[in-house]
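Just one protein chain is left out here, and the rest sit where they should.
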Amino acid sequence: MLHEVFNLTLLQNTIRTATPLILAGLGGLLTMHAGILNIGMEGMILTGAFFGVLGSYFFSSSLMGVLLAVASGILIGLIFGFFVIELKADEFIIGIAINIFAGGLTIFLLRSIFGVKGAFSSPRIRPLPDIHFPLIDKITALDLTLNNHSIFVYISWILVVLIYITIYRTPYGMWVRASGEYPEALATVGVNPKKMKYISSIVCGILCGFSGAHLSLGYLTLFSENMSAGKGFIALAAIIFGSSNPIKTFGAALLFGFFDALGIRLQGVGMPSQFTQMIPYTVTVAALFIVAQKSLRKMKKEQHFERNM
Amino acid sequence: MRRKLNTEYLFSLVLSVTAALLIGAMIMFANGKSPILGYSALINGALGSKYNLATTLAKTVPLILTGLATAVSFRSGIYNIGGEGQLYLGAFAGAYVGFTFVQLPGFWGIILAVAAAALVGGFYAYIPAILKVRYKIDEVITTIMMNSIAILFTDYLVNYPFAAARGKMGGTDMIGEAYKLTRLVKLSKLNTSIFMTVLIAISIYYFLQKTSIGYELKMVGQNAAFANYGGISSKKRMILAMVLSGALCGIAGSFEVLGSHYRFLQNISPGYAFDGMLVSLIVKNNPVGVVFMAIFFGILKTGSIAMEHTTSIPSELVLVIQSIIILFIAGENGFKAILRKLLAKDQYEISSLASKLEKEAGEK
Amino acid sequence: MNLRQRGEDVYRNIIELKEITKVFPGVLANDNINLSIREGEIHAIVGENGAGKSTLMKILYGLYQPNSGEIYIREKRMNIRSPIAAIRNGIGMVHQHFMLIPSFTVAENIVLGTEPRKKKFFMDFEKAVEITKKLVSIYGLEVTPELKVEEVSVGIQQRIEILKILHKGADILILDEPTAVLTPQETEELFVVIRKLVKEMNKTVIIITHKLQEVMALSDRVSVMRQGRLIGTMDTKDATEQKLAEMMVGREILFEALYKEGQQGKTLFTVNHLNVKNNRGLWALRDISFSIRNGEILGIAGVEGNGQSELVEALTGLREIESGEVYVDGNLVSGKSPKEIRGLGVVHVPEDRLATGLSKKATITENLLMGSQRQEPFTKGGIHLRSKLIRKKASELVEKFDVRTPSVEVAVETLSGGNMQKIVIAREFTHDAKILIISQPTRGVDIGAIEFIHRQIIQKRNEGYAILLVSAELDEIFRLSDRILTLFAGEITGEFDNKDITKKEIGFYMTGIRKPAEEEVSKCVES
Partner (left out) sequence: GCTKPIPQDVQPSGGETEASEAPIKAALVVAGGLGDRSFYDSANEGIERAKKELGVEAKVLECRNDPSLFNDQLIQASQYGSVVVVVGFEFYDAIQEVAPEFPDVNYIYVDNVVEEISNITCIDYMENEGSFLAGAMAALLTQDTTIEGINKEKVIGMVGGMDISVIRNFKVGYEEGAKYIDPEIRVETIFAGDFEDPAKGKESALALYAKGADIVFQVAGKTGEGVFEAAKDSKQFAIGVDSDQRYINPDVIVASMTKGVGLSIFESIQKIQEGTFAPGSVYRYGIKENGVGIAYGTPDMKQFVSEEVKTKIEGLKEKIVSGEIKVTEIQ
C-alpha cells in the first residue's frame, strides 16, 4: 500500500505542483523585502495565464505567449505599485482589488476575444517545451523525478539561486531590502527607495506572469476561468513561512507541493477526499506551530544557559 | 473638526465612485453598449421595485456582518482573514441545531441556533488568536489555511454523516419550521435577519465607538505597546476582538441558513467574508461606514445581474468596475495629497510672483 | 583645492543659501532664508522645535526642493535635486534620526549607496570591511565593521553615520542634533573628532543643536532660527547663552532657579535585589536595590543601554522580573500587571513617547484618556464613555499644560515633539498617584518646553510625590534630583547626594571606571 503513496512519482508530482508557487513566491518575496505585502499575486498569475494563451494562440509561438504574460505582469505590477507606492494606499485593499479586477477582466476578455465561456483550448495554442537532459536519463530515479519537466520548472530553480544572490549578494538586493526596512535611510545615501519598490513590484508582476504562463502553457495548454485557484495565496503563505528567504520559500513551496501531491495519493488508501485535501493546510498550521514552539524553547534554553554562567 | 473631516471623506468617496463609474461607462461604450442604458438597468435592477430593493437588502445582510467582523478585528490590530471558515462552521452549527432540536419553540430555537453559530465561529477564531498571541504565529497565514480546512470539513459533514435524506444536493436536512425566519417581501429572500443585523450593527457601533472596551481595542490596534503601557492587556484584547469577529462571521452563516436556505449547503457562501473584508477596508473599518458600503456592494451585485439581463453587458464588467472603484477609493488619500501638492505649489507661485512684481515696481 | 583662509579677514563662502523658502501644507517651514557658510568653519544653528532647521538642511542635502531661492556651492549656482547631487558636491548629512539600516552590518551601512563591487554586479563584502577599517584608522572613530547596527549602541551609531558621510567624500558635514543621545564623554569625544576634521582635514561643519553650551564650546559662528526665519548670524565669541536663548524664543528667558520645598517623609517606594533580563535573554539588571521617600526625586544617571530602560519597564510591570521585590507604600507590586501597578499609584512617563507613550493616529482626547478609560467620571458603569465630559476634560488639560494645538480632536501625529511630550506629561501627572517614574522627560524638546516640564516635575515633588527620574541629560539629573544613583552595566555603581558630586566626577561612575566599596552600597539600600 505505502509504496503506492511514497514513490518517485510523488517527488515528480511535488516538483510539478510546486513550480507555480515557487515562481509567484519569488516575486512576492521581492516585494516583501521592499516592505509590501502583495495579496494581488493571485490576480497577477491569472492575467499571466490568460495573456500567455492569448499570445501563444495568436502568434502560434509559446515565446510570444510568455512575452505577453510578462507584459501583462509588468502592467499590473505598475498599477499595483502606483497605488501602493505613489498613492500610499492600503496594500491589502489594492491586492484584493487587483484580484477582482483580474478575475473580471480575464473572463470578459475570454468572451470578447475568443467568444467562449469557461475555458479555452485549441491546438493553435503552442505549449512551452519540456526539457530533456540526455545525461540524466541513464539513472532511472533522477530521470523520473528531475528530467522531462516543462521549461519553467528549471527556470524557477535558476531563479531561486539568481534571486537569492541578487537579494543577499548584490548592491541592488541591499537597496531593495533597505527600501523595505528603512526607505528614508536609503534615500539619504542617494538611492531612490520608491524606485526600488517599483522595481520589485514590477519584477513580482513578471514572475507572476511566468507563473501564469507556466500554468496555461507549460503545465496545461488552455485557459480556464479562475485557473489560478488560490495559488497566489498559497505562494504568500510560502513566503511568510519561508520568512522571505528565496531558499526557504522554495522549500516551503516544495513542502506545499509535496503535501498536495500526497493528499491526492492518500485518497487511494481510503481516506475521505475532504480530509486528504486538507493535508497541505493542516500541515502548514502544524509546521508553523512546531517551528514557533521550537524557537520559544530555544529562547528559554539560551536564557537558562545564561543564568548558569 | 470631526464633522468637517467626515464630510471631506464622504466627498472624496463620492468623487472616486463617480470617477470609477465614468471609467466603467467608457468600457461599456468601447464595447458598443450604451452606458446610460447599462447604468439605468443597474439602478433599476437594484432599487427599481419593492422586490428588487428587498433582494438588494437581502444581499447586504451577510456583507454587513462580515464587514463588521473585519472592522472589529482589524481595528484591534489582529487580522482575521478567516471569516469564510468561521462562517461555514457557524452556518453548519446553526443548521445542526435547526434540524436536531426541532421540537424547540421558535424563539428559543432561533436564539440557540444563532448562539451556537456564534460560539463555533468564535471558537474557530480563538485558535489562530491564541497561536498569534502565545506563539507569535502570523494570523494572516493561519486564518487563510483554516478557511480551507473548515470548508472541506463541512463538505465532509454534509456529504457523509449529515447528508440530506432527500434531494441529493450537498446539504444537510432542512431545519425545523420553527427556525425559519419570516420572509418579508414576497419571493425575495429578505427576512427578519435584517432586523437582527441592524441591531447587531448598532451594538457593534456602540461597542466600538462609545465604550471603554471599544476604546481599548482601538488603542491596541493603533499601538499595542502604548496600550500595554496604559494598563490594557493587548493580548487579551486581541483575543477578544478575534473571537468577536469570528462570532459575527458565525452569525452571518447562521442567518444564511435560518433565513435564506433553510439548511446548510456545501457552497453556502460565495466569498461573503472576503467581500465583507473589502467593504470594511474601504471605509477604514468604520462600523457606520460598513453598513453603507455593504448596501452599495449589494446594489452592485443585484444591479449587475439585472444589467446583464437587460443589456447583455456581461456581469464580469461589473467586477472590473467594482475593482476600479475600490482602487480609486483606496487611493483617495494619495490623489488628494498629490492634488494638494499641486495646489500648494500654484498658490505659492502666485504669491511669489506677486511679491516679485511688487519689488520690481518698487525699484522703478 | 580646498583653500583655507581662516584667520584672515577674507573668507570664502563655501555655501550660500539665498532667499530660500519652503512651504509644507499649512506650514511656512523656511521663510526667505539667507545664510552663508564659510569654508573651514564650524557653524552652529540653533532654534526651537519646529523652527525649520532640519528643513533648511534637508534642502541643502537635496531631500526637499525649495519653493524658491538659490543655492551656491563654492560660488557656483547649483540645483540640488537629490542627495546624489549633494554627495557629488561634497555635502554629507548626519540626520536627526539615525539613517542606518538596523539589520545591515556596520560596514554595509557605511558603503550603502556606493558599494564596492566584484565583477560589476556583486557586492564586495570583504572590501567593505576593509574600507571601514581604513576609515576607522584615518578618522579615529572606532567601530566594529562586522556587527549589525541593531546590536550597537547609539553612540556607535553616531560614529557610523559620520564615517558613512566621510566615506562618501563629504567636505561639508551637516550634523543635525548629533549630541541629543550622547553622554558627556561621548559628546566630548565627538567634539574632538569634529575639531580634528576641521583643523586637520579641511572640512566644514554645520551643526544643529539645542544645547547652548555646546554652541559656545564648539562653534566659530552661530545662526539662530525662529518660526522659519533666520533671526541672525554672529561670531560665537560675541554671543552668550542668554542672548542666544532670547533670540531663539523671541522673548527674554529667565533660567529661574527651581524652588524646592517640603519635607521628605516616609519611604514610598522600595526596590530589593531586582534582577531583570533584556530582550535577548541576557542579564540587564543585577541585584538592584534602592528606595525613594515622598517629596524626593531620585535621579538615575548612566550611559544609555546600561539597564535604564529595563529598570523602568520592570518597575512598571512591562517587563518580567526574574527575582527581587518592588514595594509601593508597603504593597508588593513586582509580578503584577501594568494595570494593577497603576492602580496602586504608580504613573510612568516612558522614554520613547512615540513607541510607548502615545498613539500617533489617535486624537489628543483619546491619548489623554489612556488609563482612565474605565474610571468614573469618564465612564458610566465602567463601560459607557461619556464623550462630552472626556472632551471637556481634555480641553482643560490642553489649556493647563500649554499644548499648542488647534483642537483636542486632531491626531497627535500632527503635533511637534515638544507638544507631544506635554500630552504625555499632562496625562500622567493628573492621574491619582503617589509615585512618578519619569524617563527622558525632555528628549528632543526645546528650551521653552523644557523649562515648563521641569517646573511641573518639581511641583509634583513639592506636593509630596516620590519620583524616579531617568535621564541621559546630566544637566537635567543635576537640576532636578535630590539624590543620584549611577547605573553601569546593569549594576548600581554609586549613590550621591546632589550637592556632593560634580558632573565630571559622576562620569567616572557612569562609565564604570570607579565603583563604590561594598559597604557603601549596603548603606544606600538601608537609607
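Order as written gives the chain letters A, B and C; numbering starts at 1 within each chain.
Rule of thumb we're sticking to: a contact is a pair of C-beta atoms (placed from the backbone, for glycine too) under 8 Å apart; a residue touches a chain by one contact, two chains touch by 3 or more.
Not measured: the values here are computed from a predicted model.
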Shown chains in contact with the undisplayed one are A, B
Identify the residue among B:T100, B:T192, B:Q209 or B:Q266 that touches the chain left out of the display.
B:Q266
For the chain not shown, which residue from A:N192, A:N245, A:Q267 or A:T282 touches it across the whole complex?
A:Q267
May I ask which residue of B:S12, B:N31, B:T100 or B:N159 touches the chain that does not appear here?
B:N159
From the list B:K59, B:R75, B:K218 or B:R237, which touches the chain that is not on show?
B:K59
Contact residues on chain A toward the hidden chain run 4, 7, 9, 13, 16-17, 20, 116-119, 121, 215, 219-222, 224-227, 229, 260-261, 264-265, 267-268, 272-274, 277
Absent chain, residues of chain B that touch it
41, 44-45, 48-52, 55, 58-59, 152, 155-156, 159, 163, 166-170, 186-189, 256, 260-263, 265-268, 270, 302, 305-306, 309-312
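Convention: only the chains that are shown with their structure count from here on.
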With chain centres taken as the means of their Cα atoms, state the distance from chain B to chain C in Å.
44
On chain B, where are the residues touching two or more other chains?
none
State the interface residues of chain A toward chain C in the complex, per the touch definition above.
165, 169-171, 173-175, 177-178, 181-182, 184-192, 299, 302-303, 306
The residues of chain B that touch chain C in their complex are 1-2, 210-213, 215-216, 218-219, 222-223, 225-233, 340-341, 344-345, 348-349, 352
Considering the complex alone, what residue numbers of chain A touch chain B?
79, 83, 86-90, 92-94, 96-98, 100-101, 103-105, 107-108, 111-112, 230, 233, 236-237, 240-241, 272, 274-275, 277-278, 281-282, 284-285, 288-289, 292-293, 296
